[in-house]
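With one protein chain withheld, the remaining protein chains of the complex are depicted in position.
Going in written order, the chains are labelled A and B, and every chain counts its residues from 1.
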Amino acid sequence: MAEAAAHRSHPTPAMYWGIALFLGVVTAIEIAVPSISALDPIKVPLLWMLAAVKFFTVVGFFMHLRYEKRLYKTLFLFGVFGVFPLFIVVLLSMDAL
Amino acid sequence: MSSQAAPVETHDHHDIRPIRKAAMWVFLGSECMFFGSMIATFLLYRNETGDGPGSEIFNIPFTSASSFVLLMSSLTMVLAHNAFEKRDARTTRIWLGATALLGTIFLAGQIFEFAEFVHEGLTLSTSSFGSAFYMLTGFHGAHVAIGVMMLMAMFYLSLDGRLYDDRGLNVELVGLYWHFVDIVWIVIFTVVYLLQV
Partner (left out) sequence: MVLDTSKDLAPAEPTGIWSWITTVDHKRIGLMYGFTALVAFFVAGLEALLIRLQLTTANGTVLSADAYNQLFTMHGLTMLLVVVMPVGAAFMNYFIPLHIGARDVAFPRANAFSYWLFLFSTVMLLSSFVLGGAPDGGWFGYAPLSTQLEEYVRMDYYAIGAQLLGIASIMASANFIATVFTMRAPGMTLMRIPVFTWMAVVVSFLLIFSLPIFGVGLFQMFFDRNFGTQFFSGGGDPLLWQHLFWLFGHPEVYVLILPAMGIVSEIFPVFSRKPLFGYPFVVFSGIAIGFMGFGVWAHHMYTAGLGPVAEAGFGLATMMIAVPTGVKIFNWIGTMWGGKVSFELPMLFAIGFVSLFVIGGLSGVLHSVVPSDYQQHDSYFVVAHFHYVLFGGGVFGYVAGAYYWYPKWTGRFLDKKLGLWHFWLMLLGFNMTFAPMHILGLNGMPRRTYRYGEDLGWEFWNQVATVGSFIIGISFLLFAWNLIRSHKRGLPAGSDPWDGRTLEWSISSPPPVHNFDEIPVVEHVDDFWHRKYATDDDGRAVRMPDVSGGTISAETATGDDGSHEEEDMHMPSPSYYPIVAAGGIVTMGYGLVYVPGGWVVVGIGALISLWGVFGWSLEPVTRGGDHE
């Protein structure tokens, strides 16, 4: 089960600072989006997308999931991607979407 | 069978670290469902404000600042983990302390925010909106508080050089948990705050 991925070199502290800077910039964009009226039509998908970018950046780099065994990825992403269809159906059936 | 095949060495000795990590990832997958259910509840009740206030009482600049604090605590956490892997106990301790501090600032911010909202008339029982809001952010806050406690336990262990003893908990597992608490907030910040204003 040990794959090549498990041995890919981990990021250095400098890279971690860079990633944090990137996350900060994305957050700044997120905060700005609601106040730009031109973006109103695509506000909802845009904000979801930016959140997903941040989410997977932290999971991939800070939690090292990019570099981990496939097993760990499966275990976790099961939960992440499982929760969406279930509750989309729940909310649809309750007329809340 | 051992006589003719004599194949792989029978390693009875399972390194326990990957086993714990697998269990931690399973647990985090489970937590996704936990928070997912509460986020769905919030989405369902986002407009059910009854007679009480709704999302207009949110103070986005304030919450943005505390979100940023929590986001940066992920950076300090990963630096602590990095130093831990390099067996640099002193640097690990500094970053652990910084993470715990940032977590505490976030919690203080949340308590302040809750107090403000209660003052403005939004309580747990005002409306379904209030119930869902406080439950979601409250359970998240409880997770942050448990995380801070674990960070302080690690900090304490590092003081007398016991950071590398084999125990139930280690910096890597605490780190995974901490980052998870952070990514949950990334979603909450978007869904509860940014999408509602």
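Quick note on the criterion: a residue touches a chain if its C-beta (ideal position, glycine included) is under 8 Å from a C-beta of that chain, and two chains touch if they have at least 3 such contacts.
Source: prediction; values computed, not measured.
Participant: Check the options B:23, B:159 or B:197 and report the residue that touches the missing chain.
Facilitator: B:23
Participant: Decide which residue listed in B:115, B:169 or B:197 touches the omitted chain of the complex.
Facilitator: Only one listed residue reaches the unshown chain, and that is B:169.
Participant: So one chain is hidden, and I want to know which residue out of B:67, B:128 or B:196 touches that hidden chain in the complete assembly.
Facilitator: Here the residue in touch with the unshown chain is B:128.
Participant: On subunit B, where is the contact patch with the chain that was removed from view?
Facilitator: These residues of subunit B touch the chain that is not shown: 1-3, 5, 7-16, 18-20, 22-23, 26-27, 29-31, 33-34, 36-38, 41, 44-45, 48-50, 124-125, 127-132, 135, 153, 157, 165-169.
Participant: Even though one chain is hidden, which residues of subunit A still touch it in the full complex?
Facilitator: Residues of subunit A in touch with the missing chain: 71, 75, 78-79, 82, 86, 89-90, 92-94.
Note that in this section only the chains that are shown with their structure count from here on.
Participant: For subunit A versus subunit B, what separation do you get between their C-alpha means, in angstrom?
Facilitator: Roughly 15 Å, centre to centre.
Participant: Hey, which residues of subunit B end up touching subunit A in the complex?
Facilitator: Listed in rising order, the residues of subunit B that touch subunit A are 18, 21-22, 25-26, 28-33, 36-37, 39-40, 43-44, 60, 64, 67-68, 71-72, 74-75, 77-79, 82, 85, 175-176, 179-180, 182-183, 186-187, 189-191, 194-195, 197.
Participant: Spell out the part of subunit A that touches subunit B in their complex, as residue ranges.
Facilitator: Checking each residue of subunit A against subunit B gives 10, 13, 16-17, 19-20, 23-24, 27, 30-31, 33-34, 43-44, 47-48, 50-51, 54-55, 58-59, 61-63, 69, 71-72, 75-80, 82-84, 86-87, 90-91, 94, 96-97.
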